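Omission of a single protein chain aside, the complex is shown with its protein chains in their original locations.
First chain written, first letter: the chains are A, B and C, and each begins at residue 1.
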Amino acid sequence: MGDAESVGLLEKKYSRRSFIKGVIAVGATASSTGYLLGGAQALGAQMPGATERLITLNINGQDRRVDVLPHETLAMTLRYRLNMTGTKFGCDRAECGACTVLVDGVNHYGCSMLTHQVRGRAVTTIEGLENPDTGELSIVQQAVLEQGGFQCAFCAPGFIMSMEAMIRVNPNPTREEAAHALSGNLCRCADYDKILTCAMRAAELARSV
Amino acid sequence: MAIIRDMIPAFELFQPNTVDDALALLDEHRGEAWVLAGGLDSYDWFKDRIKRPAVVVDLGGIEELHGITEEQGGLTIGAMTSLTEVVNHARVQSDYSLLATAAEHVATPQIRNQGTLGGNIAQDTRCWYYRSGWPCYRAGGNTCYAAAPKAMNREHAIMGASRCVAVSPSDTAPALVALDAKMTVRGGGSPKDHDAEDFFIGPAIDITRMTVVKPGDLLTAIHIPAVWANAQFYYEKVRDRGSWDFQLVSVAAAFQVSGGTITDARISVGGVAPYPVRLERVERLVTGTTGGESVANEAGELSVQGARVLRHNDYKIPMMRNLVRRAVRSVA
Amino acid sequence: MAEKLIGTDIAPPDLIAKITGRARYSEDFRPDNMVFAKLLLSPMPHCRVRGVDATRALAMEGVIGILRAEEVPSREGPREACLTDEPHYEGEPVLAIAAITEEIAADAIEAIDVDFEPLPFVLDPLDSLRPGGPTAYTDGNRFARAPDAEQGDGPVWSDFKWTEADFAEIDAGRMPSDAVAISNWDKGDVDAAFAEADLILEEEIVHQSVTHHPMEPRTNMAYWENGKLFAHVSTQSAQRTKAAVAGAVGIDQEDVVLIAPYCGGGFGSKIAGTTPMQIPAIFSRKINRPVMLRITRYEENYVGRARPGFQAWVKMGFRSDGKCIGIDLFIVEEGGAYGSGDNGTAGAIADLIYTPENMRFRAVSMYTNTPPKAAQRGPGGAQIVSMLEPILAKAGRELEVDALQMRLINAPDPDVAFGPRGSTLTSVHAKEALEQGAELFDWAGKQALSGRREGTKVTGIGVALSPYTAGSRGFDGLMVIRPDGKLYVHQGIGNLGTHSISDTARPAAEILGLNWDQVEIVWGDSSRGMPRSSVQAGSQTMHAHTRANHAAATDAARKIRQIAAQSLGGSPGDYVLDNGRVFRRGGGAGMSFAQVAERAIQMGGEYDGHELPDDIHRETVPAATMLAGEGLMGVAKDNYGGRGGVYTFVAGFAQVELDVETGVVDIKEFVGVTDCGTVVHPRSLGAQLFGGCIQGMGMAMTQKWVYDPKYGVAFANRLYTARPPGFLDIPLNMKWAAVGIADPQTPVGAKGIGEPPVGAGAAALTTAIADAMGTCLCRTPLTPDIILSELEGRDPAFGRLDQHVG
Partner (left out) sequence: MDLWRRALDPWGQDVLIGVSWDLMWAAIIVAAAFLIGHAVWIKTRPSEAHEATEVPAGIPERIQRHSLASRVFHWTMSASMLVLLVTAFVPVLGLQFAWVEIHWIAGVVLTATIIYHIIHSIGWQDFWSMFQIGFSEGVAHLKHIMSPKAPAPKAGKYPFDHRMFHHANVVVGLGVIATGVLMMVRIDTPFWTPNPYMLADSTWGVVYVIHGLCGVSLILLTASHIYFALRPEKMWITWSMIRGWVDRDHYLAHHDPAKWVVTNGAAPPSVTEGTPRAAETAEAEGASPEARSASE
């Protein structure tokens, strides 16, 4: 099943990476069992012609076979089926942007699209930004690291995905354009000024590559 | 039955590839099917567990509903074309910048990337009494809670209301009315084109729908005629926040100007009525003039004649008046 | 020389985890067998549960159990329990259901029939004060000891009402001067001051209540293992939250393992954890499975907290030179379901920023049937500063004194004594902050812009001063130098995004002569040892824990020197510490910290923590004991002492452009300058300063709190209706600076920064808007409709004192 696969993959990925200062010992073991969806109603017989549940998703460059319920949103699948918890639920209503992911390079609210709608499309999440071989941070991540971006950082994964989308479309933004490009993400710590500086730096780094 | 929110009730998903298949599905599951475009309105309903369709028909896979084509000198925009595509389309930008500007004022980049033009104009109202699942007229009940003496109706209608005082939330709708767009609706019979201003219906006609699209029908395309290409446009939207906010009042105007004289005009206002309001009397007033301050003032005053305010929305009168005034002033 | 750490930009140690998605917040943990809990919320603002029929729900496949109000701790009186059978606000949790998937839990909630008996409710505190008006509780609206109470008598319910005559005054637009207040104090002779004043301004004030809405809702997860409770809590604090969890569940602190490595914001709403954190803790004990309580944004709107709104009347008297000489302030506070007391701070801060000599303060806080109120970043201060500063500017216009001059002449000096008890402060450099800000903002140049109209846009400029508490004393520091040669600083403080988990450790590294890469921060997991710490609230952490870590590092340094002297000869005073080594001054023998740590373990006693100082807090002892023998231990209580309160000041300057045809305000520029003592982490300080200011601007301009008066239910219960400010609501041109004068009463010199900026942002904005309008609206939020109605001379679409209309 997709779950087991994902856990294995994540662990392998982690072990390869240089670990951060001040590692946290976590009290709970990661598990693939808990997930959010699936009521008696949802598990009933399927109507003829309805979309097949077992689908292939392309996430961070990897094809994954996943059993997805019809009413499952992409953020739910990522967090609760594939255990990719970098994508956050801030509102689950397409209002805050904490769940932002890229679909074919374009930023979308993961909470507000059905997983079945991304079949055959390339999904990129915060977990997929680092170079899979070297563990090197993406340009945006480097810029954020350099500028010391974010405070509580619950919004960070979403903002970073929107910055990734922005530099693809507009690698040479003004501060005002960057603010517009990021206006679909909220930061309640209101670290907007620094986030904007990160975005401008990311664009600058992207141009120099 | 206790109320719980934020968990989509189970449904069966269909992802047809053609409009015919979609229509057949809607027919087959009449009464229990829901049409999903970008979904940004739909998911709210689902997550609130107020609308609970057994079947959802996702139009995302229907190629013929996507894209912008040139037709009869104008543009035909597939209903499932994303707002971002509309904003970025070269011809829309060059000839119909009014629409590009309006579409750019919708919510946020992520929503514009996913939300569709068809979905934007066909979306349901944001009256919070209605969206909270109250049994109001629009929900099939007997009451407009928003029109009650002390109700919270700052966002509600000052004209065109009939029992229900909710407003049309669409940002692109006023622009499309100003551009004299035609909406193509397909249902059981042959496709039918509706003028934009007739496409949106008020509660006097049908209190449960905001457009002529009936259950089982599909809005398939929006055609923008050549006649208003490269007209002089004015768009402005006043909202509380710079992003993710609906209009308090917006104005979309198109003027044909020849030698400084307005030869034709179409002006539409959003956020003041259950539908985008076309200001035909104002259009007649300004046509033949050169615009300017005094005509603009007259136009503004004329536009709000007959407005009826609720407890908390009196400000919409000066706001609408001033926006119309500005639109006319912009010609000079 | 080891690097200088204080005053430099160093990325916090958790930043990579945060930007790669590896940082795990409460909702990101998945223990085996985890089940999901869902809450049944009260649909009514006040009701009683007459009966619950959960038969259908419990029969559903996958449903594990139900948790009812009688199974959770509760107390008499207006005190919150995590579940209740008499909800006092719409959205208050009544019961919880656990199921193997969240969807089943949701379906099960829907299958429960609850018989609710609606009870009278009140949303507006003034309605509760009106004769015959409703009360938030069945038994009254005030819970206090009776005036004639005997010793030992507890509080009792009463119905606190004003008179018809008081309301006649209110309806006439005047302060109800004869109305009975619940709290009051005064100083000087305010009536005499008014008699003497050259200008008296009287205003009505309405400050809305406003929800905190941190990005991370208060999701919690808990499970029990070997008699210990493992609590994953979204919380601002850590060690103190552990204590709170233990207290709430009724177990020993040492039986709680708190895991809270990250917190997605709190702003005062998650200080020592949250009320809902009790639910998974108690529920998981009942059903013996890990329970995840995922709080949704909708639920957060209710069980999250809110800043209490004010309806107030103020009278201010000024001398012709602009000096405020008298203030009469009467505040009615919207206390919510469980009460609040922002008004006291508001009164004291009014006294502090206007130094009037004569002041009368009165206030009433009323229970209302709205979500519970709590401290929100600058509680009391932010409200009153944003409401009074425009009045100061208005007085300046009438007296023809420049607004900056008005601000300076009324600003406190270092010897200020304010509030009911004449409190003094450790350091005050408010005037320096104002002067520095004026320069950065180019106040002199911008004066010409004030009131300038271009087309339909009018420019307004504003200046404001906002103080708030920023420190506390007497907590413990705990750190260990391990045989790997690194310093492990054990932080009992929470990680809510202020970077204080690492920034407060910097003095320790400097004292010990370490480079930053020789320091490891241990935080977020109480099983790894947490000393007694402050709560992460009141902006106190930076001050309190630079002190505590300073003390513990000093202790460690002393021990290192002693070990060096013992091992290498000479006296401890001969030794210096640098770059992870201790060596004899002027060259000569030395030891690495790794060797020192080994030696400390051999020596035992106080060196490795087997003997602890007597004065450390009892809650530090288990942590230190657990770490004993791991290396050289630095452990100490902050005994530096000090006199007076610790306050930080922020001077805010804003330039706005107001469109007189639409009422839309565009904030063009903002400058904030703070007097917060020594700057430890400039970039983080700037971010905190801007963040607080923007939160204040949001509160003053975009955010909303709206209730339907008939049914008493919330409408601004989504982010798009609650409207926290986004990227397009803020000035893109923002500058900040710090006065940078060290506080003399703390060894590091640093004061906190969290709260003071909120009032500065809000008030700079409200004064700038007032400047552009040429009048002042002492009301939030200042949305386009309100501004436009005022500009057009139309009747406001709400009663002057209406609360909850957004």
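Definition applied: contacts are C-beta pairs under 8 Å (C-beta built on N, C-alpha and C of every residue); 3 or more make two chains touch, one makes a residue touch a chain.
Everything numeric here is computed off the predicted structure, so don't read it as measured data.
Chemist: Omitted chain: which shown chains does it touch?
Modeler: B, C
Chemist: Of B:C144, B:M183, B:V213 or B:V331, which one is in contact with the hidden chain?
Modeler: Counting the whole complex, the residue in contact with the absent chain is B:C144.
Chemist: Can you tell me which of C:L5, C:A23 or C:M44 touches the chain that was removed from the display?
Modeler: C:M44
Chemist: In the full complex, which of B:S132, B:T211, B:Q247 or B:S268 touches the chain missing from this view?
Modeler: Hidden-chain contact among the options goes to B:S132.
Chemist: Name every residue on chain C in touch with the hidden partner chain.
Modeler: 43-44, 116, 118, 708, 710-711, 713
Chemist: Residue-wise, where is chain B in contact with the chain that is not depicted?
Modeler: Within chain B, the residues that touch the unshown chain are 1-3, 129, 132-135, 139-145, 147-149, 161-163, 201-202, 204-206, 308.
In this section, only the chains that are shown with their structure count from here on.
Chemist: Please compute the C-alpha centroid of chain A, do the same for chain B, then give the distance between them in whole Å.
Modeler: The separation of the two C-alpha centroids amounts to 32 Å.
Chemist: Please tell me the distance, in whole Å, between the geometric centres of chain A and chain C computed from their C-alpha atoms.
Modeler: Chain A and chain C have C-alpha centres separated by 30 Å.
Chemist: How big is the gap, in whole Å, between where the Cα atoms of chain B centre and where those of chain C centre?
Modeler: 41
Chemist: Identify all positions of chain A at which a residue touches two or more other chains, and write them in rising order.
Modeler: As it turns out, chain A has residues touching two or more other chains at 39, 41-42, 92-93, 95, 180, 182-183, 185.
Chemist: Touching at least two other chains at once: which residues of chain C meet that condition?
Modeler: 102-103, 106-107, 296-297, 719-720, 725-728
Chemist: Where on chain A does chain C make contact in their complex?
Modeler: It comes out as residues 14, 20-22, 24-42, 79, 83-93, 95-96, 98, 125-127, 129-130, 137, 141, 144-145, 147-157, 160, 175-176, 179-180, 182-183, 185-194, 196.
Chemist: Per the contact definition, I'd like the list of chain C residues that touch chain B in the complex.
Modeler: For this pair, the touching residues of chain C are 38, 40-41, 43, 102-103, 106-107, 109-114, 296-299, 456, 661-664, 702, 704, 706-710, 713, 715, 719-721, 723, 725-729, 783-786, 788-789, 792, 794-795, 797-798, 805-806.
Chemist: In the complex of these two chains, what residues of chain B are touching chain A?
Modeler: Per the stated touch rule, the residues are 6, 8-15, 25, 36, 39-40, 43-44, 46-47, 55-56, 58, 60, 84, 107-111, 113-114, 242-244.
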